[in-house]
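One protein chain omitted, others in place.
To keep things simple, chains are lettered A, B and C as they appear, and every chain counts its residues starting from 1.
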Amino acid sequence: MKDKIALAAELGSGEELKRCIEILRDLGMSRFETFTPYEVEGLQELLGVPRSRLSWIVLAAALVGGGGAYFLEWWINVVSYPLDIGSRPLHSAPAFLPIMFEMAVLFGSIAALISALVLGGLPTLWHPMFEVEGFRSVTDDGFWLAVHAGDTALDRASATAALEAAGARRVVWLGAP
Amino acid sequence: MLDAPAHPRTMGALFPPWTNTAFRIALIGVALAATGVIVAPMVYARSPFATGAQQPLLQPIAFDHRHHVKDDGIDCLYCHENAQRGPYAGLPDTARCMGCHAQIWNDSVTIAPLRKSYESGAPIRWQRVHSLPDFVYFDHSIHVTRGIGCVTCHGKVDDMAAVYQVKPLSMQWCVDCHRDPAPHLRPLDQITSTTWQPTPEEMTRLAATFEPRSLTRCSTCHR
Amino acid sequence: MTKPIGLDALSRRQFFKLAGIGAAAAGIAGCSSRPARDILPYAERPPELTPGVATYYATSLVQDGHATGVIVETHEGRPTKIEGNPDHPASLGATRAIEQAAVLSLYDPQRTRAITDRGVPTSWASIERVLAEARADRGRGTQVLLEPTSSLLAGELLARIRATLPAARVTFWAPFAARASLAGHRSVFGRPLERRLALHDADVIVALDADLVGDHPFALAHARHFADRRRVVDGDSRMNRLYAIETSYSPTGILADHRFRVRPSEIGLVARELLAELAAAGKVAPELAAPRATGPRARWIAAIARDLVAAGGRSAIIAGERQPAAVHALVAGLNAALASTCVTYAPSALIEAGEASHDLGPLATALAHGEVTTLIIVGGNPSYTAPADQGLAIDRAERSLYLGAYANETAAACHYVVPGLHDLELWDVVRAADGTISPQQPMIEPLFDGHSTCELLATWLGDKPVAARERVEAAWPRLVPGTSFHQALARGAVASSATPAVPVEVAWSAVATHAATPSTAAYELELRAHPYLYDGRHANNPWLLELPDPITKLTWDNAAQVSPRTAARLGIKTGDIVALAVAGRSLEVPAIVVPGQADATFTLYCGFGRTGAEGVARGVGVSAFRLWTTALGFAAPVEVAVTDRQRTLAITQGHWELEDRDQLPSATLAELGHDPRVRSELARQRGPQPTLLGKFSQTGAQWAMSIDLTTCSGCSACVMACAAENNTPVVGREQVLNSREMHWLRLDRYVTGPDEDAPIAVEPMACQHCENAPCEYVCPVEATSHSDDGLNEMTYNRCVGTRFCSNNCPYKVRRFNWFDFKQHSGLQVLARNPDVTVRDRGVMEKCTYCVQRIRRAEIDAREAGRPFQGHDVRTACQQVCPTQAITFGSLNDATTAVTEHRTRPHDYAVLHDQGTVPRTHYLARIRNRNPELG
Partner (left out) sequence: MTTAAHDDVLLGRPSDHAINEQLLSTTWRPMTRGWKILFAICSAFTVLLFALITLTFMRGIGMWGNNIPNAWGFAIINFVWWIGIGHAGTFISAIMLVLEQNWRTSINRFTEGMTLFAVMQAGLFPLLHLGRPWFAYWLFPYPSVMGTWPQVRSALPWDAAAVSTYFLVSLMFWYLGMVPDLAGLRDRAPTRRRRIIYGICALGWRGSTQQWRHHKVAYMLLAGIATPLVVSVHSIVSLDFSITALPGYHSTIFPPFFVAGAIFSGFALVLTLIIPARRWFKLENVITLRHFELMAKMCMVMSWIAIYSYVVEIFLAWYSGDKFEIYQQIMYRPFGFYAWTFWTMIACNCLVPQLFWSRRMRRNLKVLWIASLLINLGMWLERFEIVVVSLSRDFLPSSWHTYMPTWVDLGILAGTFGFFGLLFLLFLRFVPFVPVAEIKQMRGELEREKVAA
């Protein structure tokens, strides 16, 4: 169940963003979301996001691709239609390796792309944040901080004040707190 | 600095919320279409549209095999005698037809083209039902004389009003039998039978008689 | 597949309407996967015919009156392939390239198609009127020009013509008809006799400008008899010895153990000097002991003479037919001096018609003086082939009539043209060069409104028309009494009907009349019949035009052959155009540099430069006949002028040298016997090699080939047979220039020694059917794979055309269809073999060891319940080979020749060290050198 976003604030830099998170966290809030034009160093550690498990997906896909390719090569040469090709053995292992490798790479890469997008919640052409006035700066020089509506510690007055004090360019409240 | 236009300040999101669903459906559609483009020809190639199976052809004479084979008891090889002598089973010449039809049904309207051919000497232009590509060298006689019956490839022609192709005649279909011909063998006196059923002992005996070989080398058919 | 239409049951016109369907139905339409939907049964099937099964008939092909017996393969009444007739003494089962290509000439689109009067179609009745007029006044003013003929029917008719139309004049003429030997022998023996050779008895043979295995009418028998004495099993095998003394290289020169280059005018001198040596050795009267050879020639002439004397009666000296009568007289004397049992004499098989002359001169004169009312030309092409000093002014005749199968120059010059018949369309009884009676029977109804020579002569005589077969059948008991017509037809020859040899007495005074001084001209020109086009009669046959010359490997052109030294002196190289002038007549022709050509000589082939209506022949090469005069003969002093122009020649093999590689080892018989270095070098090129690869099961027949290079003359009959059997397309000059010729079999020709006489050896090179085939593992689609009987299979319809296989083929024997080379329509598609797929564009192809024949034999054996061992399988190249140099069979059968060849000390595999394990092996070229000559 996706939480609604209640508060969005635009900051001028990654450092400010990180500072604001610490400030709000001091106010007891914990359910943050950030939107940045590029990856801000240290942000993920600050938010305590665990390491992406995408690598495992890619490994699995690569194994399926490579293993499947080798199996197919073996099957068509040894089982499906065995033929004497220049006296080479039916199971010519070294010759089967290049395709196996390429298919491992291909499957792994496709898995990497798709998982990166899907795990990142894409494709979503519409997102509540896009309704926020000025959010378009998120790809320019705006570093956005959002707090989920479900955060019990979220308090409109104190949060607004704290963010404005920290130099937020814009503080926007979405719907009722 | 660059003289870029002023930051447009329209309100709201670029895409409305329904686009999320629409976009995902579109993605799935594209994926399905791509799969379809690959799979559809494979399905088509196996369908009667491509193999030509199951389609009776309009022949110049409405020749009925049911009548000639079942009712009259004429053996396949009476008319298609070259099946045991050469690569082509072929069709009987007009003279062979007239051997009977000079006496029987000799004034029938149905066989008017036959009479015309007999008088003029011009061949009857039949439509070919079973055709293989020119690069395939199929030899009837080696099959017929080594225990492969008519029905194996041509189906129960004695049940057909107009002959149609039953098997796909694809290479895969040929090769399936060529890998292991033994289950398709029959005694030479049952070659033209459409009803013969083997017993397991008989199959063993047949395999010993004909010693069928697995012939999957390319030049068996392609030369 | 469809049952094709029975030709016998149809009229000619119906045949043409339906021919297209028949062609498609017979499986010759190629790689398309959509076959014709129609299926046409016979209205009435001929009883002897099973659709899809070839039928074979014996008949004879004729050149300049001499028959060669052949077996013709027909499919549903359509001749597709010609084989030699083993029962015929002039064939012994082999043919030359020319006979192989004859089947395409049958379907030549430029055949004469209708009777015409000055180009306007007319009827046979008008021809009858012309002939009736020619009958008037006992034939006065009528001249008939025939090709030399041995037809017994024509002989009868001509005898009647002599009796009833004595005022008419008959001439037999062909440019290369061998008349000089008859004249020479007449001077020595008093009778015009022909020479007969028994080469299987000869230990030492001297060929004086004689291509005894090439252009002689009995060449196929000579080649076989000669080769049978050269089957080297080991170093102690007995072998005959051949000395070839010639100006330009011939297949005989390739076969020779010693070859010497002399100028054309020196040939007679050599014969005379040999006679002098024999005289010195006491074999003939001492007054003939001059002039003795001097200079460098002295050494080898003396050595040859000693060899001849040692061989005694088991020797043969042979003069070429181009040599003048005096040389033939000399050579007859030489053979008599040696008491040779290998050379005998017998009357010619050709018809002589009383006053009939074999000289074109009187006819040319009569024409020029306007003395000819009716000129009847039967066959041949005298408008093109006549010598420059005997040109026929056909237009000076009041009426002229040409009977011929092709719309050539002569047809264009005559008023009336009557379509003639191809040898495969006619009934006749002819004789081989040894006199053997050989029936001719048609394989097919005449394709066009054709008439035979006999029909024309009979009509001239005013006979009632009679069917061709009846004419022969009725005459048979009279012509060949005591024999069965049907047996003769089945066999293709009447057994033991050769003319017996006659005893001869030499008039020694007539022997040495040849002038003892050679020409002093700076350069000499030698004119020769082309090995394939002959006198130009086959010039419209694209198969022959594209067949590389045995020596020069030139296609689609003729060129003046010149030795490297002379070329260097003149500053010319291959392709430079030179102007050759003989007696004021000049001809511009490209030069081609040929090792082994005599210095200061040029050799030019006749048969090119055609100007008739034949589409393919036009514009190909230049006509050497324009330099030919009866006064000077085939060898003449020539003036040479070098031009600054060039013509790129379509040569299929530009390199002569072995380039220090060992693909064609050769040795002398003595070395093979005693030289351990030679033996170990040969042994290095065969036998097992270390490999990581395992073997697939090799049970059953395991096909292999062995080619004996000692008996390969490079005659190229195998190349033509391969093309005819396997439907290989013709690509044309432009494509040959870019090395895109499609022959599956090529004859690699290398100079194997350093000396200037340039010993040449030939190595037939087709797919080697390697066990570890490098082509197979690089094909991405399994289009080339290995069969369980050891064939390297090429599945055309699977090929996508990456050409990777060709790159990895060390022998470069694969051929690619760069364009859609196959013919789609036209008459000539009827010559195709329906048992072989016609390849589409973009597809690789190559030698299959004639897999269609193997599979046919396999099916036949299994249907008959016989175990299949493949003793009866012969490849097309093997079957045609005049010297039986090619052996084919199963390696798993210890009784086959091919297995036995593997054990010989000179067995080797080309590029053995590449580890490809080829199934085609070779027997190295062995020369039986005269120890005296090193």
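Note that a contact is a pair of C-beta atoms (placed from the backbone, for glycine too) under 8 Å apart; a residue touches a chain by one contact, two chains touch by 3 or more.
Worth saying up front: this structure is predicted, and the values here are computed from it rather than measured.
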Have a look at C:140, C:803, C:871 or C:902 and name the one touching the chain we're not showing. C:803
From the list C:815, C:874 or C:904, which touches the chain that is not on show? C:815
Full-complex contact with the absent chain, from C:658, C:683, C:861 or C:891: C:658
Candidate in contact with the missing chain, chosen from C:841, C:871, C:902 or C:929: C:841
Touching residues on chain C - with respect to the absent chain: 653-655, 657-661, 663, 735, 738-740, 746, 748-750, 763, 765, 774, 777-782, 798-804, 806-808, 810-812, 814-820, 840-844, 910-911, 914, 916
Sites on chain A contacted by the missing partner chain, in the whole complex: 14, 32-39, 41, 43-44, 47, 49, 52, 54-55, 58, 62, 72-73, 76-77, 80-81, 85-86, 88, 92, 95-96, 98-99, 101-103, 105-106, 108-110, 112-113, 115-117, 119-127, 129-130, 135-141
Even though one chain is hidden, which residues of chain B still touch it in the full complex? 1-2, 4-5, 8, 10, 14-15, 20, 23, 38, 42, 45-46, 168, 170-172, 175-176
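Simple rule for what comes next: only the chains that are shown with their structure count from here on.
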If you count the contact pairs for each chain pair, which pair has the most? B-C
Measuring from the mean C-alpha position of chain A to the mean C-alpha position of chain B, what distance in angstrom results? 55
Starting from the mean Cα coordinates of chain B and chain C, work out the distance between those two points in Å. 47
Among the residues of chain C, which are close enough to touch at least two other chains? 782, 785-788
Residues of chain B engaged with two or more neighbouring chains: 217
Quick check on the complex: what are the chain B residues that touch chain C? 82, 85-88, 90-95, 117-118, 120-128, 131-135, 137-139, 141-142, 145-146, 217-220, 222-223
Applying the document's contact rule, which stretches of chain A touch chain B when the two form their complex? 81, 83, 123-127, 130-131, 133, 136
Can you list the chain C residues touching chain B in their complex? 1-3, 5, 9-10, 14, 24, 27-45, 50-53, 782, 785-789, 791, 793, 795-798, 835-838, 848, 851-852, 855, 859, 862-863
